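The complex appears here without one of its protein chains, the remainder shown in place.
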């Protein structure tokens, strides 16, 4: 009998329990350590749910900042990536990232699949269970590919992108992840002072490098650079983009807060405050920069600004003061606006600013950790940035190049004009709405 | 004085407390059991909030997959259903479902209204308080009616639907709920091995049977089947539908995770992993099926696929291994695509695929429990499926029939053409947007 | 080394810990009080995240109920306000609200900035840490300005509004907040029976009074009142508005539930039940009223109704029975419909009904506390309503007046016609959608 | 050559298209429009203010045809669009001075089809 | 019979409709349009790239009238739409060869109203 409510069940059950002859089955009263383990585990699970909500955040942000004719395609990619992320992480990712170090800390390995050992579901394993560990880490994994998704939007072939995602999430992300968090070489050098708290490098830069490699090989959208001038290709829905950013910010409380890896009141609450202030300062920084440079404040820049602030403090939210996080976030907010301009001058077309937000501010956040963070070393941070960058960029570049030479990575000109929704999916995102579009 | 912050309040309060002459009022230091009770209770409350977020999930999914001219109507129904669900559950539902068994376990009864008994707000009641119990259960209650709402969209009369919802939520759902979870007859047969963990049957099939009965009596939307061929009536907003699915998935962590009924680390974390993998596998299953059959991958099918996976593992997320949940979810994902085709061939018009997702996969999930679940029996599961199906379908059929013969259940042809937003509400969902629509 | 997963880390770490010579650094086993502190702190942090999600709720509600040509502007305001709220609260707000009482309890002061004292990160501070306290309170702070944002939408100058927000959030909100929750004069009178549980007055009325002052000085939108009749200016997206309300309702569980200020099972679960039933009753009350008066049920009214119910129970969710909260919510739901009509008759143009929801029902909720609340006094409640109203309205009125006489508060007629998105931001919210608009 | 402009009820578009196809008229251009005519519209209400909606959704079709096709076209539209209820719409026939096919530069009667 | 096509500022639609009603012209069809004229447009900017928007939102009204109604119609549009500022719009008058009412099959002058 599965009694969902204790309405009548509980008394009954208690009655049975006390009257029971199976006295040996009666659970002993919980200890304080049990309670602590339960609350720690609960928090990491909740944090995993919050990281999950970042996926619709990315989906809406990317959909909002691109054209209506490619919306189905973007949504499709983002839904798929969650599935790809969780499934590949279950099969190989978790093992590659946190398995026993091999090849001098280059990767880990603990066999295919996931299966807890004897004590992995109790406090003997840590502050949470093996399953919780997998879920929290698995939710992170997909994020790197999602970052790429935004940068290559509106022109990438669906199946090539999905293949790229599978490999990048299943192999590249866990390898650098192993260096950074899994006990690999990077975490061993310089007395182990390397610090990337919740993943400015491990997640955001890794995604950003992938995005950079991909847009170099993919080329800009048709109509983006005409006769040497950059044309604006406005996104089709600012409400979607804004909601996306709010969901990302919301999810970031799990991303950063959960990275404390237990529910320690002082630790988690500090991290949530620095995260909040970093985001707020990012908004302020981007707003002022955009207002001054562009004359009128650009909402899409301010949205990027809040994410920039968040990415900036992600590496160091646990070891900075709130005032420092305001500074780091504000600088990230300024930086992201210039980065958008910079990539645009380089003719690198990134519809949603993924490289500016995740790559540039991911690097900034990691370095800022070396500058402001208690006990961190700038040189070690720099080493990490360079090593991870070299690996991720090269890996992504070769992977995309292979796809380019085999399956092709770019849709035909006709399909790009007509939209990927019709081309790749044979359907439209706004049936019945007449969308006025001239490119 | 209500001191919200402890800034000055806490020291003051502590000072008062220690200096206080009312020594007898001073709370004893908390025990480990108190802490455990608090964290268990907190988790079930949080789970209730997560189940709440499924309501906007349904609202957006249904709105997105139907036409713009009926959007106000759909949103209105979904907002109303939450209110109806909570209010009727407070008045009779909770009592019918979890009150003392009557008539051989056919229904329960504990009087009208809700009121905790003496020990119902302490750990004597269970792992959470009476109020938490009510809230968690109450959030579930409305879901069944919401499922029906999607299936009957774009043609049902508002007041008839609201009446249907009131009766179905207040009476039908609690009765089968009593059989399944409330200690009723079903949970007593076959040595009590019946297992419907979080409600593949109790919630999803019950909703699905109601939907099936309603669409049989209601008939298809005008223009859906013309001269024997099925016409596509595309939904008006894929972003809304996708966000809806993400919110549902997010909420499902509370739906399934909360059904553990306490915060037990091993139990809850396993359930969240199987739930996640079931959903991911559902996406993969539906994606491949749709890609193969429809040539191009259909986003709306993939969205249905993730829900199918979730519904599939809902009955068994606590007693399967992650690998089994991948299997169950993947099969559900395949199944849902065929089910959509099947109902379409039967000329049963279900704009959002509610019967395919909730009924078909609800049945699949319940039976899969008998196949894969530790200690569950296929025959008992089948008995449950049939008994609940017979009761729910008959109840819904008679109820809708009575409404059809009295108030009428279908809007006039003119109103259907013009849209229910203008017909039933005298307003439009997108004031100022010119929507191009030809049916 | 930052080991994110315990996959290999934990055993390693445990091994190190036990083998360690630094025995003095080994943490003692947690006590039950530690566990309790951790769960209490976790809940307040989670509540802060939930309050955060109210910001996208407001953003979408306001965007949905106004015209597409002003959407970027509204979203921009709402993103900015979160940043402004958090930053100013960190600099002065927290200190003004919860610092030591000055000037007979008129305001508090604890210096600029935020910095915890010695014991503020442990249970010596209260049931949660100083940082948690700041975050939870800081999330509340911005809400008051957001309420104003909706009322002044579609015509207010961006920079003037942002300045208004900075001052209102940094100064006015903390001052009345000090009276109400910070230990100021209001909480001292009448034996300290003043009761505003989660802020019907402290947050909602304060925002509502600001909104009232602003719309009086700002005047109605062009085309709202023509030749003495009130014209409808329909909002451009009911799905956005509805999702906004669902997010607000969701966030309200943190707003009210977190205001218990610990995770006490009986307290929090009661509050969540009364909150839910208040909202549900608000929906029902507004639905019936709107159906009777307007002949057809108006979705925007029902949305307002749910918020009205929530605002109504906010002051008293902890000291009423569920039945009373149904009553209070239902009355609020009726009230809000009449209030919308009333303000319209007064030619006070409030596009989203902010004054009706937050001011009128905020007052109602505060007074209802005096009527239904255990141990509360109607006269003290009335005193609070009047005092806070007088202060907030006057403050806002003078502030807006100064802005009106200096920078100007209203955009030019041309800009209003063309839309603030182009006027203030030089961009459009729906690039590529042709929006049919005639005003 | 004539340019035929017609306003019809939105839900009659498919029927009209079918009738035109049956009459061998395969080329046309469609826009959405709002029409004001004998059909009096309806009342909406929003937050207590009444809105009189007297611009109703219509479909506008523009068809360029050679002279011998005018009658079949008009007849086909009539067949497809008529319900006998107010609001069925109108057909307007204008003289078309010249016609060019952009792709080929063709002009005159051969360019129309 | 004439077919009058006019482009006006969007926010003048209500005024024009009123002026037409006052002149007993009760039938018309409205579409939204983007216009390019002396009114030079404005600049938008998006993520650092400038967009010159020189297609401004306009309303297009089409009114079929009998010959004696041409002048009142043109006058009414002028009254309703004129602000004296650039961008007020244009009125074009075309010959209308034939007109049919779909509902009744009526044709000619009686079909127009």
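For reference, chains read A, B, C, D and E in written order, and residue numbers begin at 1 within each chain.
As a convention for this text, a contact is a pair of C-beta atoms (placed from the backbone, for glycine too) under 8 Å apart; a residue touches a chain by one contact, two chains touch by 3 or more.
Everything quoted here is computed from the prediction, not taken from an experiment.
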Give me the visible chains that the unshown chain touches, in label order.
A, B, D, E
Quick one: which of B:294, B:321 or B:383 touches the chain that's been left out?
B:294
Mind listing the subunit D residues that contact the chain we can't see here?
3, 17, 26-31, 62, 64, 94-103, 105, 111-112
Positions on subunit A contacted by the hidden chain, ascending
223, 417, 422, 426-428, 431, 434, 436-439
What subunit E residues would touch the chain not displayed?
2, 5-8, 31-38, 55, 58, 60, 74, 77-78, 81-95
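Heads up, the rule we're going with is that only the chains that are shown with their structure count from here on.
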Contact-graph distance - origin subunit C, target subunit D
1
Same-interface partner of C-D, chosen from the options B-D, C-E or A-E, over half of the pairs matching:
A-E
Could you put a whole-Å number on the gap between the CA centroids of subunit A and subunit E?
52
Counting only Cα atoms for the centres, state how far subunit B is from subunit D in Å.
46
Residues touching two or more other chains, restricted to subunit C: which are they?
32, 35-36, 39, 42, 46, 128, 234-235, 237, 243, 294-296, 298, 300, 426-428, 431, 433-437
Which parts of subunit D, given as residue numbers and ranges, touch two or more other chains?
32, 34, 44-46
Which chains touch which?
A-B, A-C, A-E, B-C, B-D, C-D, C-E, D-E
